[in-house]
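One structure below.
Removed: one protein chain of the complex. Kept in place: all other protein chains.
And now, subunit A:
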């Protein structure tokens, strides 16, 4: 009974902590959709895969969202036809490379400023590398969930990886029709909210008030869908935390390697928002190695249990596995490097 109680409290606290940021994320995503011409943004992003991944990682500076909020934005970018490198870079780095998180980490780790800079630096490196790896795939389509893949624009030049700046809006009359997906090239009637939400940017020519209404509607829809996933993820995180005693996790924390593994597992299990995770990590600062704290701060925002749920709404299992494995191994390597060579 006590465990159930604790579990429920944990669940609620996770939820309460995450929901505002989810709201911010969804709000940004919707505003981004209705007020920013991403095609223009995508157009100015570097074509080079490596630079694209780097710039994608840095987009977070303009969008202060944590990992609960960055998935919808990343999905939007993908749907809009942004290069994969940009989207993946953004997906992995945005929760850390943004002003709010930087500030929160600085507040928590003022005594160890190197943690703040190493967190940002390693995240940037990992996100860029993973983005670059994903850019090896000329068309990311096969790795996307069907609903996402269908709603993507296919005026994407497979050979050059370039986005044609033309086309989309003219065919979209009042947001009711969309340039068809797949290889058919036919115009599709959008009659489900799902498809309408995933549509690129039907609203750029609309009046301000219409845009605002659309943005609000979109926010509600995304919140419903992503909120459900968040609730499920929080429930799982809470259950695991109650089932596996914290003492056991902490017992692993003395050694060079075991402390990193423990903190990474903790990061995945606890699923805490990147805006507040530095305070969570600070409570371990005295008992755990610096490398393990960094692993927690780098790996946690990229991948955790509830995030996997969100990622699965965009990517297929295989892609999520690659994301997870690459992020985990690189975070581990960075943390190990810090533990062994910097001390």
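Just so it is clear, contacts are C-beta pairs under 8 Å (C-beta built on N, C-alpha and C of every residue); 3 or more make two chains touch, one makes a residue touch a chain; residues count from 1.
Quick note on the criterion: contacts and distances are computed from a predicted model.
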Fill in the blank from the handout: Name check vs UniProt for the chain missing from the figure, options "Carbohydrate ABC transporter substrate-binding protein (CUT1 family)", "TonB-dependent receptor", "WD40-like Beta Propeller Repeat" or "Carbon monoxide dehydrogenase medium subunit", returns "WD40-like Beta Propeller Repeat"
Fill in the blank from the handout: From A:107, A:216, A:243 or A:325, the answer for touching the chain not displayed is A:325
Problem - Residue of A:137, A:213 or A:313 touching the missing chain in the full complex - result: A:137
Practice task
Against the chain that's been left off, what residues of subunit A make contact? List them.
Solution key: 111-112, 129, 133-134, 136-138, 140, 142-143, 145-146, 254-257, 285-290, 316-319, 322, 325-326, 329-330, 332-333, 336-337, 339-343
